[in-house]
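Every protein chain of the complex appears in place save one, which is left out.
Coming up: subunit A.
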């Protein structure tokens, strides 16, 4: 058994950095495409609704791990050389956009119909109707579920280890193999995940309670 010292801890922190970066990139990329998907999913165009429904179905109906494999090896098969970081970022963006798109579709539809009618009666066009009236209300409604998904995404980044990406969990595994102290190492790794995720979950359920009270 080896000691767990400064070097080992630094190595874990390097892993944590990639975990956070992956989650942030997945969340931002997923957020941007997720909005697009939610808008297409609620649009008047039947084809757009069908295609996005299929997209959501595929990414919700298959394991994230498999999605990582497909993007990682699939992109290589297309003859495009990308590093693991880009491939994993693409996979997480696709994954997150499907889930966030579906969450936000639900919240767009949860905004009372009278809001759209009032906006229409005032002559507001689609862009203003969405940007000024519907989306601000929908995003508020979606906050608890959105935060819940962010927590899932942060934990889901651990799967990136499978394609050789050294994020927090993989870093823990490497340290554990070197020091033969799996319980201690993964205890620390678990605690780090918890410190990040628990405040988010807590904030999410706090928001939910406050909104339930406001809606009465």
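The criterion applied here is as follows: a contact is a pair of C-beta atoms (placed from the backbone, for glycine too) under 8 Å apart; a residue touches a chain by one contact, two chains touch by 3 or more; residues count from 1.
We take it that contacts and distances are computed from a predicted model.
Here one chain is missing from view; checked against "V-type ATP synthase alpha chain", "tRNA modification GTPase MnmE", "SoxAX cytochrome complex subunit A" or "Polar amino acid transport system ATP-binding protein", UniProt names that protein "Polar amino acid transport system ATP-binding protein".
Checked against the hidden chain, the listed residues A:14, A:137, A:152 or A:179 yield one contact partner: A:137. The chain not shown here is touched by just one of A:13, A:58 or A:122, and that residue is A:122. Touching residues on subunit A toward the chain that is not drawn are 112, 114-115, 117-118, 120-125, 128, 132-133, 136-137, 140.
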